[in-house]
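Only one protein chain is missing from this complex, and each of the others stays in its spot.
Going in written order, the chains are labelled A and B, and every chain counts its residues from 1.
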Amino acid sequence: MILPALHAALAVGLVLSAPRSLRTTRWTLGVLWIGACASAAYLSRSTAGAALAWAAAFAPLLMAGVFERPAGPWAAFSLAFFPAQTGLAAAFERGPLLPTALLLNGHLGALTASRLLAALPPDDAAAARPWVVALALFMALASAVLALRETRPRRVLARLAAGQGALILAGLACGNAAAQAGALALGQASAVAMTMLAGVCASLESRVGAALERPGYLGLAAGAPRLATFFAVAALTLAGLPLTMGFPALELLLGGLFEVGPAGLALPVVSALNGFVVLRLFALLFWGPALDAARGMPDALPRERWFLSAAVLFLLFGGLFPSALLP
Amino acid sequence: MNDGLLLALPVVLPALLFAALGLAWLLDLRPSEAAVGRATSTCWALAVLAVAALVLGSLGGLPPPSVEFGRWFFGGGRHVTLALRADALSLVMLSLSASLVGIVAVFSRRYMHRDPGFHRFFILLNMFGAGVMLLFAAEPFELLAVGWELVGAASVLLVAFYQQREAPARGALRVLAAYRCADIGLLAGIALLHHAHGAPSGATAAAVAFCFLFAAMGKSAQVPFSGWLPRAMEGPTPSSAIFYGALSVHAGAYLLLRARPFLDASAWAAGAVVAVGALTALQGALVGRTCPDAKTSLAHATATQLGLIFVEIGLGWDVLALWHIAGHAVLRTAQFLRAPSLLHDHHRLHSGAGGHLTSAGAPFGALLPRPFQDWLYGFALDLRGRGLS
Partner (left out) sequence: MDTPNAVGEHGSLTTPHHESLEAAVKHAAHCLPEQGPIGVFIHHNTLHAFQHLPFEEAVQAAALSYGTEPFLLEETYRADFERGRILGEDLDAVLAAEPDAPLWPGGPARRRLRRLMLVPGPALVRAENLDWLLAEGGLLRGPRDGALLAACLRRTLARAGSEPAVPARPRDALLAVAGVDSDEAVNPHLIRDCSAFLDQGVAAWPMPGREKGFYAAVAALADRPLALEPAPLSGLGRAFRRQAESGLSPTAVVLECLNDFRVPRSDWERLLTAELRALPGWAGLIYKLEREPGLAPHLPLPCSLMDFLAVRLTLTRVAIENAWAGRGETRPFWPHWREAAAASVPAEAERRASAARLFDAARMLGLSTEKVSLLTDAEFAGFQAEVESFGDWERRRLWHLAYERRHEQDILKLLAGHRSVIDPRRPAERPFAQVVTCLDEREESFRRALEELEPSVETVGAAGFFNVAVQYQGLDDPHGVALCPVVVTPRHSVTERAREHARPLAELRRAMRRRWASAAHAFETGSRSLFAGWALSLLSLLFLLPLAGRTVAPRLAARARVWLGRGVPRPNTELALHRPDEGAASAEGGFLPGFTVAEQAERIAALLRAAGLSGALSRLVLLLGHGSTSLNNPHESAHDCGACGGRRGAPNARIAAAMANDPRVRARMAELGVSVPEDSWFVGGYHDTCSDEVTLFDLDAVPAGHEAELEIVTRARHAARAANAHERARRFEAADDDDSVASALEHVEDRADRLSEPRPEYGHATNAVCIVGRRSLTRGLFLDRRAFLVSYDPDRDPSLDSLAALLGAGGPVCAGINLEYYFSVVDNERYGCGTKLPHNLTGLVGVMNGPSSDLRTGLPWQMVEVHEPVRLLLIVENTPERVLEAARRSPAVVELVTNRWIRVAAMDPADGTIRVLRGDAFVPLQGAVEPPIALSSVDWYRNRLEHLPIARIVSTEPHPSARGSKA
């Protein structure tokens, strides 16, 4: 029940805190539409309803002109066949950052796929289950390894989204209670964390423009220490640091996957790689000598600070009292 | 005050101080340096007193104190019991940590004075303190993993304390890579333990032992992972002292001491511990001799002694290993805190010795032929480069 409310809240949060240069009326309507469709997808009982809402959530990305930076047909094609890897990076890189991140952070696709699995007759499902788990874990490992090569923010976020989605699918497909709870916890944690990462990246892009794509260490912590802290908390959540929601999610998933078989050992490797990749992105963006383009750069604006603080509190609450948010 | 509460105090107090200072920083309250310094000193003074009381209690024959706060529900039927227990091993490590973190806290009040990162340093120092006390006092392995990862995160963030330069950032990522890789072993070991409901036998016990060895190798900079220890010298001197001289590096050895039952269960794992320890000791001694600067020579000396501690644990001499850990932690902390005075000290030594201090030269120098010694020096220099490049 938490996920739909989470999506609505995230959509509204993004609309309120996004940089003014992005917030055209069409952009706002597009984001709110995606949030609504995602919540509907989670709420719908039947898999058909979920798939329909899932497709509707794509509409703004496909229609030209809704967002100022069109996602492009190739990206849209790949988003439809989630969790396909290749087009995802292009979607994040060329498409509008915040709407794409909002759509993909809750990993509707993983939820729909697991619903499909549940709809199968029990014995076919039991046979298919280990295969789906193995495939999902392999996709997670692949995206983590591919992420090692990326250094620029948007492409790393794309790989991370794919990796998290695959882990959630693995958890849901497992079928036992611990893995189910772990997948839901990871779903919530990565929903909030991915949106925070995308939000901070969007704020930085509006502040320093194309300088964000330069190679090497950009040293933006000098200009924006608060944004750096929010980014760090989200990154540590994805890395599974205790006291954040990432840790219980990881523990539960690990416990659940072990029931299914030794393939579960891939999970700590994937989470270690994901953690390293996202913290390296943090280092590349915020550590190092200050960029002269960033001299005199303003830190988090009050509206950004409120939205991100709420997200941090959610992650810490989830980390300390996970059972309150899970069945 | 029953001893359970006494045991909880040194763990909870630093955690609360860390939370308070972190919140103050986020809300931009800007407490004064004196306030932060005094709060940290009193917090750690209380921790030292609490642990001292516990030590006196246990010397006086009291049973090892333990306290249980309740269960930490994860949902989905999984929970972790929040229990702290301090047997002899934990008490030694707790008293060592409380006193050394206290000393470094007092040292840093004046040393970090007027540094732009003063508050960030004390937030991270208290985060590390809470993590290390939890690590040494935790009863279930999951809770130990929580302390373990808090120490890792604080260590990475303190190596990159000087954010405005690239070398600390690159060094911190190197440390992060080693820690994340090693933590795979810890998580896998805990999962295996949970799978076997806490009493693994035969093959699973060996697997758990190997997983914990893999985790300990990362944290204590043993051979395959020993590249990060010299790179971690980028942080300010007190953080190098308390992390890489005293406590963070010995957490790996402590984990192996805790995993004694699993090590006993498989001779292969114990053998592996001895092998890894011996290899690290030799590499550290060989490379450490070529280091001409204060901090990296200490880093390699630390790696050497850690190797010997692993050998002692592998051979089962736990008491000797514990004594060695305690002595070594104090020695290195003192030497790291004194590292900036190397010029002053060397000048006094040089004038006292009448102008000539003989350098030891190659290991077993007299026995080896000259060209082989030069080759060995080149080999040692390349090994050192592998850590630094």
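To be clear about the criterion, a residue touches a chain if its C-beta (ideal position, glycine included) is under 8 Å from a C-beta of that chain, and two chains touch if they have at least 3 such contacts.
For clarity, every value in this text was computed on a predicted model and none was experimentally measured.
Novice: Counting contacts across the entire complex, name the shown chains the missing chain touches.
Specialist: The chain that is not shown is in contact with A, B.
Novice: Of B:Pro63, B:Gly202, B:Gly352 or B:Pro369, which residue touches the hidden chain?
Specialist: B:Gly352
Novice: Just the residue numbers, please: which parts of chain B touch the chain that's not shown?
Specialist: Counting only chain B, the missing chain is touched by 33, 99, 103, 106-115, 161-162, 164-165, 167-168, 171, 230-231, 233-238, 281-282, 285, 288-301, 304-305, 308, 323-324, 326-328, 330-331, 333-335, 337-344, 346-357, 359-363, 373-375, 377-386, 388-389.
Novice: Where does chain A touch the missing chain, residue by residue?
Specialist: 19-21, 206-211, 215, 292-298, 301
By our rule, only the chains that are shown with their structure count from here on.
Novice: Across the complex, what residues on chain B touch chain A?
Specialist: Counting only chain B, the residues touching chain A are 26, 73-80, 142, 145-146, 149-150, 153, 156, 160, 163-166, 168-169, 172-173, 176-177, 180-181, 183-184, 187-188, 190-192, 194-195.
Novice: Spell out the residues on chain A that touch chain B in their complex, using ranges where they run on.
Specialist: Going by the criterion above, the answer is residues 177-182, 185, 216-217, 219, 221-222, 226, 229, 236, 239-243, 247-248, 250-252, 254-256, 258-259, 264-265, 268-269, 271-273, 275-276, 279-280, 283, 286-290, 309, 321-323, 325-327.
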